[in-house]
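Only a single protein chain was left out; the remaining protein chains are all shown in position.
Letters A, B and C name the chains as they come in the text, with residue numbers starting at 1 for each one.
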Amino acid sequence: MNTDKRTRKDNLFRHEAILLIVLVAEWIFFRAIGRNFGTYDNSCDILRHSCEIGLLALAMTPIILTGGIDLSVGSLLGLCAILFGKLWRDGHLPIPIAALCAIAAGALAGGLNAALITRLRLPPLIVTLGTFSLFRGLAEAITHGLDTFTNFPNSFLFLGQERWLGIPAQAPLFIAIAIFFWLLVHRTTFGRSFRAIGFAPEGARFAGIPAGRRVAMTYVLAGIVSAIAAIIYTARLGQAKADAGNGYELFAITAVVLGGTSIFGGTGSVHGTLLGVAAIAVLQSGIVHALQPSEMAGMLTGALLILALASSVLPKTISSLRARKSALKLAKQNA
Amino acid sequence: MKKLLSSLVLLAAFAVFSGCNKSAESPAPGADSSKSAKKLTIALLPKSKGNAYFISCQKGAQKAATELGDELIFDGPTGTDPAKQNEIVENWITLGVDAIAAACENKEGISTALRKAQAKGIKVITYDADALTDGRTFFVNQATPQGIGYTLMDQAAQLCASNGEFAIITASLTAANQQEWQKYIQEDRDKNYPDMKLVAVKPCDDLKDKAQSETTALLSTYPNLKLVMAICSPGVPGAAEAVKQAGKTGQIKVIGLGLPNENKIYVHGGVTQAVILWNTMDLGYLTVYAADAMAHGNLKPGDTSFKAGSLGTFEIKGDNILLGKPFVFTKDNIDQFDF
Amino acid sequence: MKSYFRELSVAGALAILLLVLAIFAPSFYSPQPLLSLSAGAAGSLVVACGMALVIISRQIDISVGSMFAVCSVCAGLLAAMHWPLALVVAASIFIGAIFGAFNGTLVAGLGLPSIVVTLATMVTWREGLRWLRQGEFVNLPEGIQWFGLSQKSGQWALVIGALGILTLLAFMMKHFSIGRFIYAVGSDAEVARLSGIRPKLTTFLIFVLMGALVGLAAIMNIVQSPQVDPQSGTGLELKVIAAVVVGGVAISGGRGNLWGVFAGLLLLACISPALTHLHIEAYWEKAIQGSIILLAVVAEGLRNQKSSNHG
Partner (left out) sequence: MSGELLQLTSVTKSFGAVRALKGVSFNLIAGEIHALLGENGAGKSTLIKVITGAYQPDSGAIQIDGKDVGRLSPAIARNLGIACIYQQPALFPDLSVAENIALRLEPAAAFSRVNWNSRRTRAQQLLERIGAEISPDAEIRSLSMPEQQLVEIACALGSGARIVIMDEPTASLTQKETHLLFAVVRELRKNGVGIIYISHRLEEIFQLADRVTVLRDGESIGTNRVDEMNESSLIKLMVGREISAIYPPSEKAPGEVVFSLKNFSCPGVRNVSLEIRAGEILGLAGLVGAGRTELARAIFGVVPADSGEMFLDGEKIQIQSTQHAVARGIAYVPEDRRRHGVILEMPIAQNMTMAIHRKIFPGTWLRFGAERQMALDYIRDLSIRAFGPDAPGNALSGGNQQKVALARWLATKPKVLILDEPTQGVDVGAKSEIHKIIRSLAKSGLAVLMISSDLPEVLGMSDRIAVMRAGAITAMLPAKSDAHTVMSAALGQKGPSE
């Protein structure tokens, strides 16, 4: 019994180790068969392309750690993008102010999720399914679907398209936020609370942890980060439109779960999530460089996800099956 | 290594098609990385994967590529996220293709990536839907948005004696080219057909079924609707089916932009009066020839004409290589085409 | 009565919507289009029934959209190969069941979280299909559309068929022990085990049934036109999950019934045509849908809170 947690701990560790190996394997594989894969430029692109989804995945990690989920981040990215655009173009606000307003809006939207989930004790899946449609719908309603915000000043586009000290300009921001989340989850009492809530919401409450506030915090953070992602996204594309970030929530969840975070909450890590994001991003770029159709990337991601999950439980299941078989045999003998 | 991949693929293929023996033809060419000096790599970017329109473009493109001995890469976004096109282009840049031919989902969005490609010395042309002019050298112009918009509107007017109500089925509210076409449809209407009234614009999310249900709703909402105009290829058969089911065949006209093969039944059934399109295979063919010529330096800005293999010579207006006027498929001619 | 609060409130909302339509857009009730719309919704109703069972058993399946597309295309190809209709139907259901069994094995057998498993399969099947078919339409031979019946009777057949399945499943859930087992498993799997019910087997079978129903729904969809659109079913999962939840099935399992789901589906299915008839711009649709979902759950939430404060 004492070994129980140890093995589970190893599992987590092993999971991330396996993921790392998978990542390296992908890299070597595509380096071998792909044309000019893994060059410096290509690596920069991979980093650049994974920033938005990476940000969403980072924000999703604490949420899933507390046993929740947020389907609305992709839609919120879209909403914030067009809010940002509208405030800048029609509101004639300077870029930084517009950005701040967009972030505030993101926080507000996250707050809506948080309020419904913690105050009314509604299941996150449903609440965010609702806001998933709502946010996207608002984005389309505001722009009538067709209004596109563009011609942003180069000083702003720099953030999304240029390099700074040889690395993509958005990378430092991404890294900073990644570090923030790593510290939050692994080095502060907040992260501790998230896990406690994820493992045993009641238990956390009996330990005097303000469960409600902690959970709310994760969703508000997700809102803020979605807004930041929206701004980077706008800078990268040079346009803001109501369809921005379609389907990103699923990529983010995939990355988090692939990174070894349990969908039931409690166990998981931010570096795992980062590995998950990297594994997907490398796969997507590698497939193109290997001149394979990009559908392959999706298929392989799905397969990878199932394998990752199965690998964690398969040994247990097999042993339990064995036990049952032997038991049945015994029963037969007795009967 | 390739074995491993292909075996994975076969596995998936088996899973998906348990039973039925439709053989799977992979669009992607073999990944042999030997790249001789003459042999060029030309990348063809559709607006989206899994879209019959671009598949037929690809057929023509492949034909041209084999004639020229070039390597053709055909890939595009599988989702609805506009950033995907940029990512693929940027991957192609590092991949080191010689020329990129793009059909742009988002003018502004994609242009940022295309500029980058040009900066890296990659020849960039656009086809089907143009980018910002500084994003590419040439636009293989199968028909200007204006041309399309006007042709559609003229057809519509002609079919309903230039008065009465009509409605539009679009791909999605956010698709850029659709919006542009609508703009010109409106413009033409205002100029020439003031008696025609546009009553509604409905998105069908590029799904035939949704186009069908939306049209059904339109038909019962606007009893004296005279014509439905579907400007995305899944929309046309969808709208036609709805009209047919409403038993309004012939009374309510259906026209739109679509592929002959998807619409033959309805055109013959008299449900759809006209399908407007150009020869998509020629479009792909011409595009690849142009890209190849540019990469070899045989085609430079300022040229006024250009010879594309078996299709002969095409006129170049400014930086537009003109494929010719959009083509109107009707009962009489539709069977001559297979794409 | 109290236990049916949610179903009734949804039905009420639906009634109000229909009333509004009756007043401001009577054209909505012209029979033929209405029949066409119902026939169009028949497929989603069947899927929604299956999803209701899955959610009642405290699982979820977000791969239905992709399964739907795969089944449609497979069925279409078989029909194009001039298999007899009955065989095509059987095949489609069978294929669906196979996919369902795949999910079921991973969820019940290995005890993997269903939301992640089906997320993975959703992506895999969808991309695989696109990659193999390149989005090419499948043209169906004569005699497939409307099962070879006339259009009107074909549409009636679909509507009645869907309602039949709804009634059948509703009856099973209420009046057959297997149905009650599903509630039991969703309510508390461990207690179910102690009462001699086999939760894993039940879960597995539910996923198989889900797949089979999707296969059937695919058929019900492709017979409505002479071509199969390989993109069909995109977003179906969200549509039906929303319908199920709005219809009062608790995402935490064990509660809810199919009539509520029926009302929920009708409500959501009516929105888009209703907007058209009420001359509301299309770009409001998503926002309105979202609000309806939120309103439904918030109402439930407030109600639960009240009751919990009292007891």
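The rule is short, and it goes like this: contacts are C-beta pairs under 8 Å (C-beta built on N, C-alpha and C of every residue); 3 or more make two chains touch, one makes a residue touch a chain.
Model, not experiment: these values are computed from the prediction.
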Omitted chain - touching chains that are shown: A, C
Residue, one of C:Y183, C:W259 or C:Y283, that touches the chain absent here: C:Y183
Residue among A:L19, A:I209, A:V257 or A:V270 that touches the chain left out of view: A:I209
Interface with the undisplayed chain - residues on chain C: 3, 174-181, 183-184, 186-188, 191-198, 250, 253-255, 311
Residues in chain A touching the chain absent from view: 1-2, 4-5, 8, 187-193, 195-196, 199-200, 202-210, 266-267, 327-328, 330-331, 333-335
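One rule holds for everything that comes next: only the chains that are shown with their structure count from here on.
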Where chain A and chain C overlap in contact partners, by chain label: B
Distance from the mean Cα position of chain C to that of chain A, given in whole angstrom: 28
Between chain A and chain B, centroid-to-centroid distance (C-alpha), Å: 34
Residues of chain A whose C-beta touches two or more other chains: 140, 144-145, 293, 295-296, 298-299, 303
Per-residue overlap in chain C, given as positions that touch at least 2 other chains: 124, 127-128, 130-131, 282-283
In the complex, chain A residues that touch chain C: 69, 116, 120-123, 125-127, 129-138, 140-141, 143-145, 250, 253-254, 257, 263-264, 293, 295-299, 301-303, 305-306, 309-310, 313-314, 317
Chain B to chain A touching residues, read off their complex: 1-2, 5, 8-9, 12, 26-31, 33, 35, 49, 73, 75-83, 86-88, 90-96, 106, 108-109, 111-112, 116, 172-174, 176, 179, 203
Sites on chain A touched by chain B in the complex: 29, 32-37, 39, 41-42, 45, 48-49, 52, 140, 144-146, 148, 150-151, 157, 161, 233, 236-239, 241-248, 284-285, 288-296, 298-300, 303
